[in-house]
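Incomplete set of chains, arranged as in the complex.
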């Protein structure tokens, strides 16, 4: 069956990824990730303390913050500081990014430190939360590598690669890495996070328009797994490991 | 293999559900749902307007708010109005409840109205978000039924039943309807929302401690599906339909 | 002179009180108090520190928080965390509850600890602030008793019973324990808090519609005193002391 995606891609085709490391000169880990028109600055910052619930446990923490500059979207977004609150979508996304990154880090090796991953979307064309995870992973890697080099920590605390992708059902067809126009009219919208062994770290699947069966769901997982492996291959190439 | 769950349940056993309808005299839909020690007041309120993005489209909206009273948990929670903000977990949960309820309602039949589902947790012992969905569905049903009776709307806009359950891997065993003590040390934590045909509406799966494979994931889905069917059977009995 | 109150009560008749102790399993003091349709969860929590102005003085503190769930009232209330602020009525009420409870406690016997009394209104049908005081007293008693049993404190710091009632002038008649429909059109609205000896702890009287003379005021105090003694008798029975 022939499909015509908005940008001519095949259903299982991921948009071209570009990744600029050391994007900001004074951050130890900072990345500019581009997936199609989706473009995000991801930075990593280490703070020498942990949240209250972890004090004295000899264990670190990773937390993420996500925001969009006002014209990253077709309609200008009102800044959260002007609205007076962080909206629910932002909260949902930054919790997802934080949980995903923590899943591939041995927090004990980090010591009593907090790693802040900041993801600031410059332009949004679908898949900003998954691109934040993919790019945030590299920023985290570079930051940890610099800490190892500076002998702040003894060994790299990362335990595996981490890739993420969106997948959905659009016009009754399953496709990965939805751009904004596809995402907008998706019947089912799903985000998948996996490690290099294809194991699952996060699944968030939502029936936007109609419920989905187990079979469709398994097909979505299959196509995601392939896409994530390609993303992790890209990460390997970038990091040269 | 023998397991000993904290409260002696079998791994696929859902805690006893109690549901008191018309719990608050002046709400058209109000339910007190108890799943073990988890106890939640769910109310439904209709407002004769829709959010700005829906104005003039002849279509309604459903939104949910979730909160916990301070001593619903072992440690007293500081109220969000004292903290000065709604926390991320709350945002994540109320978005999940709202999306799930919208998935089984024909919003056009609701007209330009907003249905508010308020879920206030009196005591929390695991599974508050899924119990909020299960209980919120009944509050919504009663509210819509009252609107049909009052000829405010022509026909019931609900298209299917809606049940939700938590499932997790605890001590390497898959079990449903985790209580707080199980949830606390779960390796994998998942929430599943389905309709009466066993179709999927929401999946949120998180590797808290270690990634999980497709096989484990499928087993978790299987056990959830059975649990949700039991919950929907309970809803049928309650509603007598 | 014959009066017909909304619910057939006599002018000096208090609505039936029901009180469920240990309403929430993990709180050391927790009560569900019902006065007619007014229903409130009152919980007590001890924190091992005091506000800054009391530090190092060997003396404890009692503070109260009050809130209503959105559908506790005929019109859904917008949550304070959504409004972005606690409203004036809430502030006024929680200050009244805190002051009243402190008046019957020897704060030195509490040591440098803060007792939090949380009053969450599930359904409001008049008299929520006075029912919060009456119920909050029992929650406080149970919490202190548990602290005595656990040898956290040496002796019970409570010095007297504490009862509270609303009273008003409705249709030119003085009546106690106003329900919502009476409260709504009261000419004078008053809340009285007393101890078991009939001594006054708080009086808040407001001319809603017309000023009142000393004679009417004294009659209101008389009828309140009787009602409060009945409430304190109920507390005695409940506590078996």
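Per-chain numbering from 1; labels A, B and C assigned in written order.
By our rule, a residue touches a chain if its C-beta (ideal position, glycine included) is under 8 Å from a C-beta of that chain, and two chains touch if they have at least 3 such contacts.
On a predicted model such as this, the values are computed, not experimentally measured, just so you know.
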Exercise. What number of copies does the complete complex in this structure file have, with 3 given?
Worked result: 6
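Criterion: only the chains that are shown with their structure count from here on.
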For this session: Please categorise the chain-chain contact pattern as a line, ring, star, complete graph or other.
Result: line
Problem set entry | For chain A placed onto chain C, the superposition rotation in degrees, Cα atoms, nearest 5 | 120
Problem set entry | Centroid distance [mean C-alpha coordinates] between chain C and chain B, Å | 33
Problem set entry | Rounded Å distance between chain A and chain B, as computed from the means of their C-alpha atoms | 27
Problem set entry | Set of chain B residues in contact with two or more other chains | 85-86
For this session: Can you check the complex and tell me which residues of chain B touch chain A?
Result: 85-89, 91-92, 94-95, 99, 103, 160, 194-195, 197-207, 211-214, 217, 221
Problem set entry | Of all residues in chain C, those that touch chain B in their complex | 24-27, 30, 37, 41, 43, 45, 47, 65, 67, 69-74, 76, 79-82, 85-86, 116, 118, 120, 122-123
